[in-house]
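To start, I am sharing the structure in question, which I have written as structure tokens.
One chain of protein is taken out of this complex; the other chains stay put.
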Amino acid sequence: MQNHKQGHLGRRAALALGGGVVAALAAPNVRRLRAAEVLFVNTWGGIWERAAIKNLFEPFTRDTGIEIRPVSPVSFAKLAQQVRSGAYEFDVTTLGGGEIIRANQAKIIEPLEGTDLAKSPPFHGAVFQNGATSHAFATVIAYQKARYPNGAPTGWADFWDQGKFPGSRCMQRYASRVLPLGLVADGVPTDTLYPMDIDRAFRSLDKIKPATRVWWTQGQQSQQLLRDGEIDMIALWHARVLELQDEGKPVEIVWNQAQIDRAYWVVAKGTPRRDAALRYIEAALKPERLAGFCRDAMLGPLNPAAFNHLSEAEAARMPTAPAYKGKVFEQDVLNFGGDVNAVTQRFERWIGA
Amino acid sequence: MDEAAGSPAVSRRIAPQRASLRPWLLLMPLLVFLAAFFLVPLAQVAMMSVTEPEFGFGHYASIATDGFYLRVLADTFATALLVATCCLVLGFPLAYAMAAASPNMAAAMMIVVTMSFWTSFLVRTYAWMVLLGRSGPIAALLDWIGLPHGELLFTRFSSTIAMTHILLPYMVVSLYAVLRKIEPSLLRSAASLGASPTSVLRHVVLPLAAPGVVNGLTLVFVLCLGFYVTPILLGSPREQMVAGVIGQQIEEFLNFGEASALAVVLLASTLIVLGLYHRRFGLDKLWG
Partner (left out) sequence: MRGLLLSLGAVVLAFIAAPLLIVVPMSFSSAASLEFPPPGWTTAYYGAFFGDARWTQPTINSILIALAVAVLTMAMVTPATFALVRHRFAGKSTINLLLMLPLAVPHIVIAIGYYAYLSDLRLLQTFPGVILAHTALSVPMAFLVLSASLKGFDRSLERAAMSLGASPAATFRHVTLPVLWPGFAAAALFAFIQSFDETVVALFVSGRDSMTLPRKMFDSIRTTADPVIAVVSTLLFFTVAALVILPMLWRSFSRSRS
């Protein structure tokens, strides 16, 4: 009869919904059962991630059987949050020079002393501030060719010069990288930057602030802004510009006064997958893997043995190439000139002011 | 309305002493749930504002004296006011057109408004990024006309126009609800008594539409105060709104105390506005 049918339908619907609720609650467990062991590694997406998957993640999985899942976006704040909340988005991430100092101060990365990596480092300086030294990259100036047909910027002073080179700017929202650029633009020679005169750096940054439309936080974002033509001049990582040039986009790169920074693999403090994480960062420094990763992502390996696996032509595109030696300058994070954390806070305030 | 109405057979089945307990039994699951999973976290925010990292009202003092925070709060209020006004200016002609249109036409227009209302505001924010981008249609149009336009995206303009677009359906629905109730005969008789169209608008339509106007303005203003996503995605980094600053304090600096204090200020402002509305009109009218 009509009533029975309705009753059946109602029951079936209720069962279906109930099943849905159960499935929702059980979903993560199902995934966990399938994978033997998993490691979550933070990546920068795009070309960086593809290079990492091919040269670092897949070989590691072949060796150990541990599956690596890439997690984006990269966020220093997330690294700190995880320790506090106990919910780990990622176990391994890369940090730049300025960040690793802050990370150690805040005690959010696993100490490496006592590990195999620390006891017998594959090369001098492989372990720095509880991070595994991996590769170098450069923050360079890139600009739209069409915007500057008569003379292009050749250094940070030009980047700052809005009269001679009008247009919108874009820089990374990263205090320890941007402040030195302000000093260089103000005329400080690159070999006497550190310890930095922080107040002078901020005063210099005040001059460029009106023209800075966006402060980028993710590598792909910086590349997108340049590709879309949203900004005229940008300070971003060299690999992103080289990739655009390989695509045939009308952008130019300026190697003069490029700022080198180093990337270190770190393990999040207290992660339940600590052992797998430590194995991973050790494996990431292996010469051929590092060489392959750097070749595909256009970075400069810091393990000297990696250069045995790279051709001369490939090595020439890397920021650590001898050809650029006279032009680039390195950061000296241990000699910063102030408390990195406090300066970063001040920088964040300054951006919003 | 009591269940005791009806035949004597029914009222005999319901024992009198259980009748007064019944509504509370029905309400209990929801009330317990809301207490545990809404009131407690909300109270925790207030608590953190005075206990993190140490006990004291330092965060509130900091907000009251820090130029940065004061500017952010002022900007937020000003923007919310601006967006509410824009929504009114844009929403009124549309609501009027809908009220004056034939039922089928009005229904079709309502479908468009409803579609916008139900489309996720992430989708609408993304759409505005496409529209206002350097290689987007609006820039192309302005270039073609020959109008110098400067940057359209990542400005206060882009943030404002996107928020206006997202909140416009609220205003349109509020206005339409009152405008459609206006008897056309009322307008006709006013006109026949010699009133000019402007006069009819000013002296007949607007006063009758006033409740809808207040409704719409309140709703849009309150929603805009707490806007997080759109200003972050396409606003200017120099003109942040308070919700973005709250998020940043948590995400970047784990500054729970300061973030909570700002959140309490935001919540208080919202509740004050809603409270004023409730006093005058009754909150059930707002979402009715």
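Note that the chains are named A and B in the order they appear, and that numbering of residues resets to 1 at the start of each chain.
By definition in this document, a contact is a pair of C-beta atoms (placed from the backbone, for glycine too) under 8 Å apart; a residue touches a chain by one contact, two chains touch by 3 or more.
On a predicted model such as this, the values are computed, not experimentally measured, just so you know.
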So which shown chains sit in contact with the chain we cannot see?
A, B
Among B:Tyr69, B:Trp128, B:Tyr170 or B:Phe221, which one is in touch with the chain left out?
B:Trp128
Residue in contact with the excluded chain [from B:Ile63, B:Val83 or B:Leu168]:
B:Leu168
For subunit B, which residues reach the chain that was dropped from this view?
1-3, 5-7, 9-10, 13, 20, 22-24, 26-27, 29-31, 33-34, 37-38, 40-45, 48, 90-98, 100, 109, 111-116, 118-131, 133, 135-137, 165, 168-169, 197-198, 201, 222, 225-226, 228-229, 232-233, 243, 246-247, 250, 256, 259-260, 263-264, 266-267, 270-271, 274, 283-284, 287
Tell me which stretches of subunit A touch the chain missing from the display.
3, 6-7, 17-18, 20-21, 23-25, 27-28, 31, 40, 45-46, 71-73, 84-90, 217-218, 220-221, 224, 227-228
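As a working rule, only the chains that are shown with their structure count from here on.
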Rounded Å distance between subunit A and subunit B, as computed from the means of their C-alpha atoms
38
Which residues of subunit A touch subunit B in their complex?
75-78, 80-81, 84, 168, 209, 213-215, 228-230, 345, 348-349, 351-353
In their complex, what parts of subunit B are in touch with subunit A?
67-68, 71-72, 133-135, 151, 153-154, 236-238, 240, 245, 248, 251-254
